[in-house]
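Notes follow the structure.
Rather than the whole complex, this shows some of its chains in their spots.
As written, the chain order gives the labels A, B, C and D, with residue 1 at the start of each chain.
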């Protein structure tokens, strides 16, 4: 039985595989960089995922928001931390972020529900 | 029997309630500000709603466009006024606004149809 | 003796003339459309200039903001009307609009000072 | 039997007709300009379509991407040329372009499949 998190991840994986198989060197390296940028460093992984989340939210990329919500969840971010992150996004990015905030909140609830 | 306007409003209301119940002070205040900003002042409400509409259209936020189309409709904006507003959005924001213009036009037709 | 308004207009005019002389048909027509879009119609010119102003502000284009501030000023928009327009821009577009708001406020003061 | 390409084109045509019938002069002229801008000139049509594609991709407009993918396809652009174009979009526009890249890749596959 499928849910929004699984559906998102299935499509994402399927298309990422095709894109990587396509062998465009620049695209492949950008995909690799994505892994590097969120690895532990001076900042821990959870903080980096929250940085990715706020960047995705102000740029209003729903799929990117979903991705970083899931990673933040896995890294043990609390709902309060996620909501503070999204509140900064809404303040910096303005009320046009609100529709994305609604969808983010719903997705977070699904993530919590799956685990629960 | 549901229609696109009711569906949009139902989801919007349900998620806004959850967001407000979540008690993040910054998000709650931004929601309140939204009410303030479109209240009558030196400019009347209809003009303010058209300002909200053009801002939403150039920022290409379909949900925000829908919201301001409905408020503009309720404030008695004519189709000509709405189309002039959207034409300024398309000129200032460029042809990337056109897909949003198509969806806005369709939504306006639904609004007129419901009333008709 | 030059001031920020004259400097802006002088550079703008000089470069617009060069661009139009260059004879790229698409660019010339976009320049013409700009005149059309702000002509009186179902909405009056002042309202259209305020629509242009809010669109320019949320897209954070300082030169476009200056241009529409000057046209709004010429059309008799009051400071209160302009500030309400810019407050909607700041709410919809977020705190990243604030640096542009500071510059807009300063430009408006110059416009009022020239007339005074 | 419908497919994503036909569905997109059917909706696009239906709404464009309505928008043009609505007789807003500015919107009609922007639609006309769109035809002009991609006509052969110093640059050939295929190159211009790739320019439209990269612009659409960095501005993250899925419908605009689909439109230019189809035109590029009709102009004989190869998959390699399209992927190099999209790789530049992803580099210039960042990883937020990636969700649009996934959908673009899928749409291109549909275009190739229809012809095949």
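Definition applied: a residue touches a chain if its C-beta (ideal position, glycine included) is under 8 Å from a C-beta of that chain, and two chains touch if they have at least 3 such contacts.
A quick note: this is a predicted structure, and the numbers were derived from the prediction, not measured.
This homomeric assembly is drawn with 4 chains in place; in total, the structure file defines 6 copies of the chain.
By our rule, only the chains that are shown with their structure count from here on.
By number of C-beta pairs in contact, B-C leads when B-C and A-C are compared.
Looking at which positions face the partner, subunit A and subunit D present mostly different ones, since fewer than half of the interface numbers are shared. Rounded to whole angstrom, the centroid-to-centroid distance between subunit A and subunit D, based on C-alpha atoms, equals 27 Å. Distance from the subunit B centre to the subunit C centre is 23 Å, each centre being the mean of its Cα atoms. Between the Cα centres of subunit A and subunit C there is a gap of 37 Å.
The multi-chain contact residues of subunit A, meaning those touching 2 or more other chains, are 90-91, 95-96. Judged by the touch criterion defined above, the protein chains are all mutually in contact, each touching every other.
Within the complex formed with subunit A, the subunit D residues making contact are 60, 79, 83-84, 86-88, 90-91, 95-96, 98-99, 101-103, 105-106, 109. Within the complex, the subunit B residues that touch subunit C are 30, 33-34, 37-38, 41-43, 47-48, 50-52, 54-56, 58-59, 64, 78, 80-81, 83-85, 87-89, 91-93.
Within the complex formed with subunit C, the subunit D residues making contact are 25-26, 29-30, 33, 36-37.
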